[in-house]
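Worksheet: the structure to be examined is printed underneath.
Here the complex is missing one protein chain, while the rest keep their positions.
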Amino acid sequence: MQFSPQQFKPQARAALQDQDLQQALSRAKSGFIDKRRVAVEAFDDFEALRERGKRIRNHALEHMDIYLERLEAQVQAAGGHVHWAEDAEQARAIILELCHKASAKRVTKSKTMVGEEIGINEAMEADGLEVVETDLGEYIIQLAEEPPSHIIAPAIHKTRQQITELFDRYHHRGELKKKLREIPELVNEAREVLREKFLTADVGITGANFLIAETGSIALVTNEGNADLTHTLPRMHISISGIDKVVPTLEDASTLLRLLARSATGQEMSTYTTFVNGPRRDGDPDGPDEFHLVLLDNGRTRMLQGQFREMLRCIRCGACMNHCPVYAAVGGHAYGWVYPGPMGSVLTPLIVGLDKTRDLPHACTLNGRCASVCPVKIPLPKLLRQLRSEQYREGLMDSRNRLGLAFWGFFATRPRLYHTAAGLAIRVLHALSRGRGRFRRLPMAAGWTGSRDLPAPSRRTFQQVWKQQSKERGR
Amino acid sequence: MTDTTPTREKPIVALFATCLVDLFRPNVGLATVRLLEQAGFAVEVPQQQTCCGQPAYNSGDDDRAAALARQVIRQFERYSYVVVPSGSCAGTIITHYPELLRGDKEWQDAAYRLAERTWELTRFLTEVSGQQTEVPAEYAGRITYHDSCSGLRELNIRQQPRTLLSAVKGLELVEMEERDTCCGFGGTFCIKYPEISERMVSNKVEAIRQTGAETLLAGDLGCLMNMAGRMQRLNVPVRAYHVAEVLAGMTDVPAIGEEENR
Partner (left out) sequence: MSEARKRILERVGKALGRDDAATSTGRVAKARNDAYGKSTPPRPKWSDSTMDRFLAKLDAAAATHEHVASIEGVGAAVDAYLRAQELPRAVRVAEHPLLQGAAWPDGLEVSIGAQHEGLLVSVSVADAAMAETGTLVLCSGPQSPTSLDFLADHHLVVLPADAVVPYMEDVWARLRERPDFPPRSLNYITGPSRTADIEQTIQLGAHGPRRLHVLLLQPAEAVGG
């Protein structure tokens, strides 16, 4: 998995200049937003649903240890195995070992963000396994050798032409003459290619949308049906999940599913929602012989402890990035890791460390639109600001900003001095503007005037004007 | 001319002008005073006010932000009403001060008290003064209105300015696409990430242009300066005013960023 959150600025710049990407992003944006809006408006009291979702997730987090143990017991009762991994390395080791045990050659995967988080594909490929992503979007970016750029629609940044080229290269050895193929044709071709893989895979790896403590169930949500083919056909099914995904009951999962589908894609229910319980049973005509659940910590217990617990409520719906104007401008790759957009800007620093992700908490206007659509009411701007505050405390803010703040703060906390200095500065600036009302260029405000004019101040400050007027009005 | 003699009966409102208005556009402050006086209040402007501390707060510099919060609380705690012609500065006082000062019970209580009495201008005019039907201003032309983010999402300001504007004679409101999408200002964001900000504000300008409006209004000077500056750079002939200026009938001054001797 590519890891370059430090490169946010250059990556964002490149993204803004990438015409194909910009075309793909502008197509995607309104689609997601409109569909969600329609679904939310059709629901009687979506606010109450969000509130319930928040409470369910809070309760589950507050009793995480109990629910995890219950979950484990139920998975085992159903004949499955539970593995615990403190970090990515342990998780990779567990999965590789299981693959060896199964004498696996070919592994099918359905989309799992935790899988991306631990870099499982690279590890398996390095181990000589053939890894096949089966979610169409993931398959496309696997061919392109790129990371996902969206947690729900991983290939959202790809145009049809680019996909035509990829399929030509990998399915037709570059011998196809067509530049642009129709969508049904492309989907059918992928279906055929992947069908063969499904039927011959030794191990199937899925994520988990929710873990249900009561029954030991793994909830899997897709529209394509690829998760079901992944867990039903191979000899072994491995599910990887963060420990944060646990919820108490099937009824709780129902509420969360109502939130998830509407928030993610504007559907009322995704096409396939499946609850998996252990391996194939006696008399079952199909299903895997073994079922393994890998539970991953990787920083989550740390989040549980501190002021960032709320982030663990996240159900990975992607609504925050769909509504984020910064994401809409630069796309997912600019963020440099698995989780893009607002949720990623909070999660990534918490998982990999603030010092490796300096830009992420700042690349946001704190406009709050993400929080207003988050199905479990995560106060994303507040958490981003808290991260900034931690950065500041730990001396991770660049010295120019720090100096600027100190300079401004020095005056702002000394009102008398402030008003004298402001009065003077305003006078000078006004004189410099020579009545044109604005600046085309101003060396000390180049960040501003690079792309817009700077309105010039009037001759006097409001305080000065007010003082004079008050005098004239005899107060 | 309205009677400007403060009388004992008139309730007093303290104006928190905001640093941007103080430095860049006094007319917004004057317009706010006029609106408040027309609504039957006496206005005081505490002289020591500087800034609400938002730049420090949003940068994660909590100590400096807290110092400014305490300064603002001290300066304004004796008033029953504090009115701010900016959703984002009002939002800072109302929603963030108590959070920022949570480490100190006394200060936090004081922050809550101030929060209760602090109002963004359009909310104050519609919800407290209750005189929204008597807005006497005139403004001939089509306008479009940008919902600034903090006001919209922290303080639920959406209908209030529209209600007030609907009483302005000659004014026609045309809503833009994605009227509640951020304009890319974001305080220091627009300077730290100028390219991203440029894309955001360009999208905004396009939405404004498509309405065919001649004037852009909003309730926050920061956003207005950002959008006006971009429109001027792109030679989009739309003028920008703060909503208070139109409501108070004080658009006889150049629009934001406009030449003085137009």
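Chains here go by letter, A and B, matching the order in which they are written, and residues are numbered from 1 within each.
By definition in this document, contacts are C-beta pairs under 8 Å (C-beta built on N, C-alpha and C of every residue); 3 or more make two chains touch, one makes a residue touch a chain.
Being a predicted model, the structure only gives us computed values, none of them experimental.
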In the full complex, displayed partners of the excluded chain: A
Sole residue of A:Ala88, A:Ala102, A:Leu194 or A:Leu260 that reaches the chain not shown, by the stated touch rule: A:Leu194
Listed residues A:Ala88, A:Ala153, A:Ile238 or A:Leu293, member touching the removed chain: A:Ala153
Touching residue (missing chain; options A:Leu21, A:Ala102 or A:Leu229): A:Leu229
Full-complex contact with the absent chain, from A:Gln22, A:Asn121, A:Gln142 or A:Thr215: A:Thr215
Contacts of chain A with the absent chain, listed as residue ranges: 24, 27-28, 31-32, 42-46, 48-49, 52, 55-56, 58-59, 62-66, 68-69, 78, 83-86, 90, 134-137, 140, 153-156, 158-160, 163, 183-184, 186-188, 191, 194-195, 198, 215, 217, 223-226, 228-229, 231-233, 243, 248, 250-251, 254-255, 257-258, 265, 267-281, 283-287, 295, 297, 301-302, 304-305, 309
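Keep this in mind: only the chains that are shown with their structure count from here on.
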Centre-to-centre distance between chain B and chain A (centres being mean Cα positions), rounded to whole Å: 33
Contacting residues of chain A [partner chain B, same complex]: 9, 12-13, 16, 325-326, 329-330, 361-369, 371-372, 382, 385-393, 397, 401, 405-406, 408-409, 411-413, 415-416, 418-419, 422, 425-426, 435-438, 440, 445, 447-448, 450-458, 460-467, 469, 473, 475
Contacting residues of chain B [partner chain A, same complex]: 4, 6, 17, 19, 21-30, 33, 45, 47-51, 53, 55-62, 64, 67-68, 71, 99, 149-150, 152-154, 180-182, 184-201, 203, 225-226, 228-230, 232-233, 254, 256-261
